[in-house]
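Contents: one structure, followed by commentary.
Complex shown without one protein chain; remaining protein chains in place.
We just call them A and B in the order they show up, numbering each chain from 1.
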Amino acid sequence: MKFAVIVFPGSNCDHDTYYAVKNVLGMEAELVWHKDTSLHGADVVVLPGGFAHGDYLRTGSIACFSPIMTEVKRFAEAGHPVIGICNGFQILLEAGLLPGAMLRNRSLKFQCEQVFVRVEQVDTPFTVACQQAQVLRIPIAHGEGNYYAEPEVVECLEANRQVLFRYTTPAGVVMPGANPNGSVNAIAGLCNVTRNVVGLMPHPERSCEDIVGSAEGLVIFKSVVQAVTNGLQDSGSIEPLLGR
Amino acid sequence: MRARVYVTLKSSVFDPQGTTVAEALHTLGYQMVSSVRQGKYFELEIDAATEDETRKIASEVSDKLLANPVIESYRIEVGTGATS
Partner (left out) sequence: MSSNKTVLTDDVLIERHGLTGEEYQRIIKILGHVPTLTELGIFSVMWSEHCSYKSSKVHLQTLPTSGPRVLQGPGENAGAVDIGNGLAAVFKIESHNHPSFIEPYQGAATGVGGIIRDIFTMGARPIALLNSLRFGLLKNSQVRRLFTGVVAGIGGYGNSIGIPIVGGEVGFDKSYTGNPLVNVFCLGIAKVDEIIKAAASGAGNPVYYVGAKTGRDGIHGATMASAEFDENSAEKRPAVQVGDPFMEKLLLEACLEAMKTNALVGIQDMGAAGLTCSTCEMGSRGDVGIEIDVSLVPQRETGMTPYEIMLSESQERMLLVVKQGHEAEIEQIFEKWDLHAVQIGQVTADGKLRVKDQGAIVADIPNRLLTEEAPIYHRPTAEPDSLDTMRNLTFSLLEKPLKTLEVFRQLLRSPNVASKRFVYRQYDYMVRTNTIVSPGMGAGTVRVKGTNHALAMSVDCNARYVALDPYAGAQLAVAEAARNVACTGALPIGATNCLNFGNPERPEIMWQFARAVEGLGSACRALEIPITGGNVSFYNETDGESVLPTPVIGVIGLLDQADKVVGRRFQEADDVVVLLGEGFGELGGSEYLELAYGLIRGVPPALDLERERALQRLLVYSATAGLIKSAHDCAEGGIGIALAECTFDSGLGVEANIVGISNDLSETPFAEVATVFGESASRVVVSVEKKLLDEFLDRAAKAGVVATVIGRVGGSHIRLSIDDRLVIDESQAEAERIWAMALDEIVESSRAVA
């Protein structure tokens, strides 16, 4: 199976993600340029972190008009797994593939630190290998990670179990002091209605080897490998269309 | 023709930058400034014959790109506008 890591001008974490998937997990991976119009037969698409298009206008706003995004949308609508990390999450929001928007961190400062997130749902391609309520130590590095959606939308997300990760203490407790950026309901990551498109602000690709501080993020990549290998039905996603 | 687009955060969205600016003004002695909302301002030079046409195009681009409808709203002013 193959991962496609999309590279926009200004993406920074493309190589980190590629390295995590290829060198640490041993999977096939390809860097796909934003002007490309094909995903080259990938089974999973990753939108990596960084500052695509300089974050001009609004973070992620210009990237959604890149030619590759037409393919990514098609891929997502066909039920295949797509994950957006940090800037990638912001792009998915701007592209309308996930609901809500990102505001500046409450502190108005860029924040780089290790945080703890609790896994809320394990029936998505990216969390199927996790334990329910498992707490993962994964770093954040962002200036605009304050997730916002209108109250009715948030209610819907919670009712539909679309919130996948929440900022918590190391013991898994949600509380203001454990929310680094002010996100509503301490939401760190969520999925779409069909549960195949996931976005999260923390960087799991930075948490795949002990030597860099933590390997707890690896399980997110392992999950999607498991999901694709075993067929997506297990993970609760809609059955992918035959052929791509 | 020139269109001026003012993009602001919806009133329901917390604006930490605006709040910080207001607090800073208070420490400078401007307590009478009770609140501040921060937004963005765009000047578009549009090749259109009429004001209506200009407004229509400005509206379209605002919907598509300049404003994020989840968190922002916008208003448009159209006029020939003096060159600064």
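The rule we apply is simple: a residue touches a chain if its C-beta (ideal position, glycine included) is under 8 Å from a C-beta of that chain, and two chains touch if they have at least 3 such contacts.
None of these values were measured; they are calculated from a predicted model.
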Full-complex contact with the absent chain, from A:His15, A:Lys73, A:Arg137 or A:Lys222: A:His15
Given A:Gly50, A:Pro99 or A:Gly199, the one touching the chain that is not displayed: A:Gly50
Sites on subunit A contacted by the missing partner chain, in the whole complex: 9-10, 12-13, 15-16, 19-20, 33, 35, 49-51, 53-56, 109-113, 139, 141, 143, 203, 205-206, 208-209, 211-213
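Here, only the chains that are shown with their structure count from here on.
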Intercentroid distance (Cα basis), subunit B paired with subunit A, Å: 31
In the complex with subunit A, residue positions of subunit B that touch it: 12-14, 16-17, 20, 65-66, 68, 70-71
Subunit B-facing residues of subunit A, complex: 57-58, 61, 65, 93-94, 99-101, 103-104, 106, 108, 148-151, 182
